[in-house]
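Missing here is one protein chain; the remaining ones are kept as they sit in the complex.
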Amino acid sequence: MSRTAKICCLLVIGLWLLMALAPSVLAPGDPLAINPTQAFAKPGLAHFFGTDESGRDIYTRVIHGAGDSLAIGLAATALGMGLAIVLGTIAALSPRWLDEIILRILEALYAIPSLLMALLIIAFTGPGVGPAIVAVGLSTAPGYARLVRSQIRSLKNSEMLEAATVLGRGTWRKSRNHLIPNALKPLLALVTLGIGQAVIWAAALSFLGLGTPPPAPEWGAMLSAGRTYLHLAWWMSLFPGLAIVAVAVSATLIGRALGGKVKSL
Amino acid sequence: MSEQTLITVKDLSVSFDGTPAVKNISFTVQAGKVLALVGESGSGKSVTARSLLGLSGGTVTASTLDICGHDARSLSDRAWQKIRGNTLSLILQDALMALDPLRPVGREINDGLKEHTALKSAERKQRVLEVLKSVRMPEPDVRAKQRSTELSGGMRQRALIAQALVGNPQVVIADEATTALDSQLTALVLSQLRALKQQGRGILMISHDLAQVAHLADDIAVMRHGEIVESGPTQQILEHPQHDYTRKLLRAVPSSVPRFTALSDLGAEETTSPARKIQDSEQHSPALSVKDLSKSFGKHLAVSSVSFELPRGKTLGIVGESGSGKTTTARMVLGLEKPDSGTVELLGERFSPSTASQRQNLREQMGAIYQNPLGSFDPRYTVGQLLTDALSRGKSKRASEYRKPITQLLEQVELSADLLARNPRELSGGQRQRLAIARALAPKPSVLVLDEPVSALDVSIQATVLDLLDRIQLETGTSYLFISHDLSVIEHMSDTVAVMHQGKLIEHGDTASIFGSPQREYTQKLLSAMPRLR
Partner (left out) sequence: MNTLAWVGRKVGGALVVLWLVASAIFIAIRLIPGDPAEAIMGGPGSQASAQALAAARAEYALDQPVITQYLLYLGKLATFDFGTSYSLKQPVTQVMGEVLPNTLWLSLMALAAAWLLALCFSALAMRAGRIGSQVGNLLEIIAAAVPHFWLGAVLIMLFSSALGWLPAVDNGTGHGLVLPILTLALPLAGFLTQLMRDSLSEAMGSQFALAARARGESRLKLFWRHGLRHAALPALSLTGWAFSSLLSGAVVVEAIFARPGLGRSLLSAVLARDIPMVTGIALFSALVYIVVMAISEGIERMINPAGESR
């Protein structure tokens, strides 16, 4: 990765972290403060992104929403990826018959579209933030697991490991020195790409009324509220959506800079 | 016989973004004659060939660039398209890559006709079959419907030649058309080219290997750094080379060169082998002893009852075509593949079949060198880290702790210490192979298994690596199991030779007798197909 690319990536990550951890630095107001006299104010100097039906400042809400959205995205990715690493590694390292069984199960899970799987899980658990994290994590796990498996498989059969065998390295040294670090590197890119996707899925659930409940400043929930006033107050829908797109695009760009391929999602 | 000049090139220069790749070269291609352009990769020979087709992609200038009466300096795109495939055509190196893997070969051949003739569909089909017959494709009507990936190596080469011939061109350019092919396929391509020459076509042959072109070319032009350093009739070039570089290329050809005779300047000192360390083989068990080794994959019997011995400090060459089972044999010897039956003994001790822990202390006695060394290096490691890893048995990556042995290893393989901080990806092919050798030598093994170690290298680079291997054997007494499809390399490197065919070891003996008086018909066929200089 070039120096400029590195600096850009770090800057972007820093900005998101700032928004997530210390939103008041960028937006000192209260995201929940209502002001009915100021309802449906157009974007302007007083309210950069306008206000919603209760007069809440959308700019403040978008900035404060970053924390929840990113946290949900991170937690879901961690869950999905953790599960995927366990399943994928077991499948890749186990004998053929067990590999075949795990592969079939993954294929079965993969056959249900992600959002449908998430909805299926919520149908059992009921709506909420926790279920949304579990739903998004579980529904992305099968795709990741298949990638982890094929990644480790191809490394396991690589000339690099054969050369290490010939040099007399035992299983432990081979795994520690070559297999694990080389398998982890592309996973890092994958995780980055995955966080972007998870933020979108989690927002989608909130949008459908199954994730974070209003009036919390969550982007998906804000879009859901904005939908009612689409013809009246376009800014209510535009800005929270732009924030989601910005997260997803920066995740894609950083993931690519880390060597991730679009094919992998 | 009046000579008809088909292509005249004077002062041809090609540059890419201001960087010259070809500088002021001149040559002619005549009907019924073969001109060979010979040089290392990067010498500009392929760029020259592409610029004759208007496909170099660079800036082309010349005082004369005449292609069968067309002034190629000022041709429109459309005019070029009329010439390509019709007046002159191209045969590329790798038939697998040079034919679209997603289309039947018949259609690839048909495309040439679509471009240049007004024939109807049925007539074109007829013509495609005729061309396939003319290159002796078996069952041409079946093969025409298959894709290149479904054909055998030989059929693929025939299809590749057919697609170049279908437009009945006056000149054929063969760009490294025999490189990396085993000897039978090389012979096939060379005989096809000879047939084209006899039909009165002009041929421009491009190769890095003088031996490949020696028997076919009428004239040879030697290229280096974008210039022709020497040119003339083949016999004159081969017997009275004037330029140092030509001499270097000639010397690099290993066939019929005795063992331990240097092929390059680097290994020049020794001529005889006074210092050769060979322990008395009477007293010691052989370095490697293989008995009745067999392996099948499903129904396919890859290796069948192979036995041989490798005496200490000597080289056993295993030669065979692709698919003959030589690589599977090597993998079983290295303990990477479990044999179905048979045993491998290393220094008199059982090495395979065995468990990883049982052979652990024997492991360091055997090293391996592959055709593509880059794949065997951890992509995260620098040169220094790779060597440290090998020296520390995987326990450390800090090069500072092993500075002295690393310097020794680098000196041994003639690599500069400046490369230590580099990633192997940044090294040249020859440097990578040296690094692989250095790494394999780190545990001081008694046996090296070398699987096609020089097949991906140009002849001149190959010469330096072979010289290096010779010198290491003299200095350390390491035994080599040397596997190659290239008979000339095997002839130069081996004390004894084993010939493999369809999984069986069909002939086995000392090098002079195998190459001098082969007993088996298959060996005789292989040897007659071997390209030789002398």
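Going in written order, the chains are labelled A and B, and every chain counts its residues from 1.
The rule we apply is simple: a residue touches a chain if its C-beta (ideal position, glycine included) is under 8 Å from a C-beta of that chain, and two chains touch if they have at least 3 such contacts.
All of these numbers come straight from a predicted model, not from anything done at the bench.
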- Identify the residue among B:98, B:303 or B:533 that touches the chain left out of the display. B:98
- Check each of A:27, A:41, A:166 or A:248 against the chain that is not shown and name the one that touches it. A:248
- Which of A:122, A:164, A:187 or A:258 sits in contact with the chain that's absent? A:122
- Positions on chain A contacted by the hidden chain, ascending: 104-105, 107-109, 111-117, 119-120, 122-124, 126-127, 196, 200, 203-204, 207-210, 220, 223, 226-227, 230-231, 234, 237-238, 240-241, 244-245, 248-249, 251-253, 256, 262-263
- Task: Against the chain that's been left off, what residues of chain B make contact? List them.
- Result: 50, 53, 55, 77, 81-86, 89-90, 92-94, 97-103, 108, 111-112, 115-116, 147, 149-150, 160, 163-164, 167
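Here is the rule we use: only the chains that are shown with their structure count from here on.
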- Note on the structure: chain A and chain B have mean C-alpha positions lying a whole-number Å distance apart equal to 49
- Can you name the residues of chain A that touch chain B in the complex? 158-160, 162-171, 173, 177-178, 181-182, 185
- Can you name the residues of chain B that touch chain A in the complex? 334-336, 356, 360, 363-364, 366-368, 370, 372, 375-380, 389-390, 393-395, 439, 442-443
